[in-house]
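Structure, as structure tokens:
All protein chains but one are shown in place.
Chain naming follows the written order as A, B and C, and within any one chain the residues start at number 1.
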Amino acid sequence: MAVTVLFLGPLRDLAGEPSRKVTAPLDWAGLLQAVGPEVAAQLGEERVNVACAGRVLGDKTALQAKDGDEVALLPPVSGG
Amino acid sequence: MAVTVLFLGPLRDLAGEPSRKVTAPLDWAGLLQAVGPEVAAQLGEERVNVACAGRVLGDKTALQAKDGDEVALLPPVSGG
Amino acid sequence: MKDVRLLHQPFLPGSLIGPFTNSNPGLGGVCTFVGEVRSGDRDDPQGPVEALELSHYEPLTLEGMQTLADAALERFDLMGLLMVHRVGVMHPGEPIVCVSAAARHRRGAIDAVDFCMDHLKCAAWFWKRERRASEKGGEWRWIEPRADDYADLERWK
Partner (left out) sequence: MKDVRLLHQPFLPGSLIGPFTNSNPGLGGVCTFVGEVRSGDRDDPQGPVEALELSHYEPLTLEGMQTLADAALERFDLMGLLMVHRVGVMHPGEPIVCVSAAARHRRGAIDAVDFCMDHLKCAAWFWKRERRASEKGGEWRWIEPRADDYADLERWK
């Protein structure tokens, strides 16, 4: 019974690993606790988005991940 | 002792020929007379430029073409 | 690297862009615009375009293009600029003009191409006419820039 939390871009360096298994279900408070203080601080920033099951959340604090979901933490992007 | 008057673009159709030899020297009044009323009317328009000896005149009415000069009548352009 | 050409024969833009890009090592981006002879809008009542003719005035046209290229190099942060314009009779699908700008950042490259095209369209020494299939047995008709073209040019003043 797990949720996979994925650290994208620079958050991967902060987390020290590309992903982490967390017990399901997972809400916003649980996420902040699961990722450690450094990543949690980043999650507080407006520029950092959260996707659950392939969909970017309009309100990330409304996260409700269930067993098998992938939760992706998306820091500010830079392409081109 | 001649000046060559060159009709560019649509002015060529109006003049009925690509160029015309005119007696030198040639000033603005002489040019208007030499090109016929239809082309002369076009020359009165601000959008029509005149070049003498390869240089576009800032004030076309100050034209002073001498023997051997080419006077080019330049209607509104369209490229690309 | 500035490369300005007036061509009397058909050209392949692709054959110019590769060498141009390679001649500007360290670039961040290249923006290229290629204008071709249109066959005419589908709903155009005047029928399809058969041919387009671009005429020029030898003593002014190429020199004017050089001056335009210099103005673009002065105004934008560029590494190189390629500006090629056809003259003569062309047919639908043939390239008329190709402007390519290489720069460290995309902004300069895109703006330079925009700037050069606006000027080539209604402030360079070219005269354009077209012949359409259905129009009075293929008579030539002179084309002036559209109001949009003049408005675009004003943006740079």
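Note that in this section contacts are C-beta pairs under 8 Å (C-beta built on N, C-alpha and C of every residue); 3 or more make two chains touch, one makes a residue touch a chain.
It should be emphasised that the depicted structure is a prediction, and the values quoted were computed from it without experimental measurement.
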Message: Touch partners of the unshown chain, restricted to the chains that are shown, please.
response: A, C
- line: Touching the hidden chain, out of C:5, C:106 or C:131, is C:106
- line: Considering the complete complex, of C:50, C:130 or C:152, the missing chain is touched by C:152
Query: What residue numbers in subunit C mark contact with the hidden partner chain?
result: 14, 17-18, 21, 25-36, 38-42, 92-93, 104-107, 109-110, 113-114, 117, 121, 148, 152
Residues in subunit A touching the chain absent from view: 6, 8-10, 13, 51, 54, 56, 70, 72, 74-80
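Following the convention adopted for this analysis, only the chains that are shown with their structure count from here on.
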Query: If you average the CA atoms of subunit B and of subunit C, how many Å lie between those two points?
result: 26
Query: Measuring from the mean C-alpha position of subunit A to the mean C-alpha position of subunit C, what distance in angstrom results?
result: 49
Query: Per the centroid of Cα atoms for each chain, what is the distance between subunit A and subunit B, given in Å?
result: 74
Message: Show the residues in subunit C shared as contacts by 2 or more other chains, in ascending order.
response: none
